[in-house]
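Got a structure for you, questions after.
Shown here: the complex without one of its protein chains, the others still in place.
Each chain gets a letter, A and B, in the order it is written, and its residues are counted from 1.
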Amino acid sequence: MQPQKTEQFTVPIGPQHPALKEPSSFLISVDGEVVTNAIVRLGYAHRGIEKATESRTYVQNLYLLERICGICSHIHGTAFAMGVERLAGVEVPPRAQAIRLIIAELERIHSHMLWLGVGAHQGGFDALFMFSWRDRETVMDLLESISGNRVNYSANVLGGVKFDLTAAHIGDILKALDYLEERTHHYLKVVTTDASFLQRTRGIGTMTRHQAEVLGAIGPTARASGVLRDVRIEAPYGAYVDHPVTTITDDRGDLEARFAVRIKELFESYRLIREVLDDLPPGDIKTRVKRKIPEGEAAFRVEAPRGELFYFIKSDGTDIPSRVKVRTPTICNMTSVVKLAVGHQLADVPMILAGIDPCFSCNDRMVRVNRNNGSDGWTWEQLRQHGIEYYKQRSQDYDPLVVG
Amino acid sequence: MKFGMMFKDVSGALFKKPFTENYPAEPTETPDRLRGSLVWDPDSCTGCGLCARDCPAMAIEIEVIDKKAKHYQMTYHIDRCTFCGQCVESCNQGSLVMEGGEWELASLSREPFTEVGERPPLVVEETE
Partner (left out) sequence: MSSNLSKPWQAALDQITTWARINSPWAIHFNSGSCNGCDIEILATLTPRYDLERFGIKLQGSPRHADVLICTGPVSRQARERLIRTYEQMHEPKFVVAVGACALSGGIFQGCYNVMDGVENVIPVDAYIPGCPPRPEAIIDGIVKLLGSLQEPPADETDAGETIAAAAGEIAAAPHAGSEHG
C-alpha cells in the first residue's frame, strides 16, 4: 500500500490560552495527532528589567529583581544580594544566612507543591491539583507570618535579612513540616501508583541522560534524567556550606521521574529546615552595606527551585550597577521541551511543558546583537576559547563542574 | 497499580468541616507582621527623604515646604506601592509603619489611592 500523503497542520497555542497561566506562544506542527515540530515564541513577559537595573540604585534593584518571578522571588533577591555583598566585601552574619536558607527552602516547598498541582491539572487530575494547593496554603501561611507578604516576601536587605525568627515561628514551622511530610508521603504514593495518572506520565517525554547533558537541562529536570547538577552541592553558598544537601536523582527521565524527583526533594527540604532550625546561630541579622559599591565584577550562582540561577553584576563604584545579567533556569530547559515534544501526541504537549516547571516571566530576557557596527556574534569555539583564557588570566579557581 | 488513589481524600472531605474561609462574611485572621498600607507619623519625621529615595516604585514623595518650621508634606501612592517594606527599613526615625496596615484596598476608582499627609508648620518662637 502506498503511504498516504499526509498534510502538515500547524496548531498555534497561546499567547492567551486556558492551559497556560502565563503568556507564551507555541507553534506546533502536527501530522494527524503526532507532533512533528514545535516552535516556541517568547517575549510576551519581557519587561526590560536588566536595562532598568542600570538606572536604579542597588537597594531599589533588590526589589526589582525579586519581581522577575513571583514564584522564586526570594532566590532572585538572594542571588543579587549575595553578589553585591561579595563585591562590597561584607560578611553576612550566620543567623541571616540561616534565615535565608530557611526561607529559600520554604519557597522551594511552595514552588514544588504549586508545580505538583499545575502538573496534575494538565494531566486532568484535578483532585490532586486541589488537594496539593490546599496543603500549599500551610507553607504560604508560614511565609506570610514570617515575612508579612504571601508571595514577594522581600526578606533580603543588602547585608542580611529584614526579619528574625521568633520561638513562635519556629514552633509553627516544625508543626507545619510534620503535617506536610505526612501529606507528601501520600502524594508520592499517588503519583507513583495511581494507574490513570501513570498513563499520562510513564514513558512520556523521556529524556535520556545524554540528551539532558547535550540539551543543557538543569535543575530537577536534569536530575530526573540522572544528571547530578545542583549548585547547592557543586558550589555551596551561604548556609549550605554547613548544611550539605543530598541530591535526589532518577534514571528514568520520563515525566513520572520528574514528578518523583520533585516530590522527593520536598523531603530533603523538610530535613534541611529541621536541621538548620535545630541549631539556629544566635546574633545579628544584618550588617551595614555602604550605598556605594566598590568597583568590580561578581558572578553568583544559586539553586532556584527550577535549577541554576546565575547573576552577573558589574559595578563602577557608584550606587547604581553598570550591568546586571540574569540567566534563569527555564530558558535552559526550554530547548528540551521543543525536542521532546516531537513524536508525542498533541495532548501530551502541555504535560511535557509542565514537566520542566516553566516560568515564562523568568524566561523573557533579551540579548541584542548589534550587527551594524561589525560586532558579529562569536562562534561557540571562539567563546569557549575566550572563556578559558579569561579565567586563566585571572587565575581563578573555577568550581569544577561535575558533568557526566 | 491502583485506581482512584485520591478517592479517599475526596470522599473524606465531604464529612469534614469545610476548609474554605467564609471570607467576606467573616473577617479573616491576619498575621501580625502583615504588611499593609503605609502609616506615616508626621511628628517624628525629619523630612530627610531617605524613604522616597530608596522606594523602588517611587511611591513616596516627601516635600519640604519649610525646612525651618519643619513643615513637610508626604504623598503616598498606594497604587504604586509594592509593599516591600524598604521605606520602613530606611527610615531611622521610625516614622513609618506597615505592620497591621489596611490591606482590603480594592476600589472602583483611583481616588483613594493617593494619600497626602502634612506635618503642620511649627510656630517658630522668637527667642532672643
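To be clear about the criterion, a contact is a pair of C-beta atoms (placed from the backbone, for glycine too) under 8 Å apart; a residue touches a chain by one contact, two chains touch by 3 or more.
The model shown is predicted, which means the values in this text are computed figures rather than measured ones.
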{"item": "Chains in view that touch the one left out, judged over the entire complex", "value": "A, B"}
{"item": "Among A:Ser73, A:Thr184, A:Thr247 or A:Ser269, residue touching the chain not depicted", "value": "A:Ser73"}
{"item": "Touching residue (missing chain; options A:Leu27, A:Ala45, A:Leu277 or A:Val338)", "value": "A:Ala45"}
{"item": "Contact set of subunit A toward the excluded chain (per top definition)", "value": "15-18, 21-23, 43-49, 51-52, 55, 63-64, 67-71, 73, 114, 117, 129-131, 133-134, 137, 140, 149-152, 359, 361, 364"}
{"item": "In subunit B, positions touching the absent partner", "value": "19-21, 23-24, 28, 56-58, 77-84, 103-110, 113"}
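FYI, only the chains that are shown with their structure count from here on.
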{"item": "Computed distance of Cα centres, subunit B from subunit A, in Å", "value": "30"}
{"item": "Contact footprint of subunit A on subunit B as seen in their complex", "value": "1-6, 9-10, 19, 31-35, 53-57, 82-86, 89-90, 98-99"}
{"item": "Residues of subunit A touching subunit B in the complex", "value": "56-57, 59-64, 66-67, 125, 127-128, 131, 134, 141, 144-149, 152, 154, 157, 162-163, 186, 189-190, 193-198"}
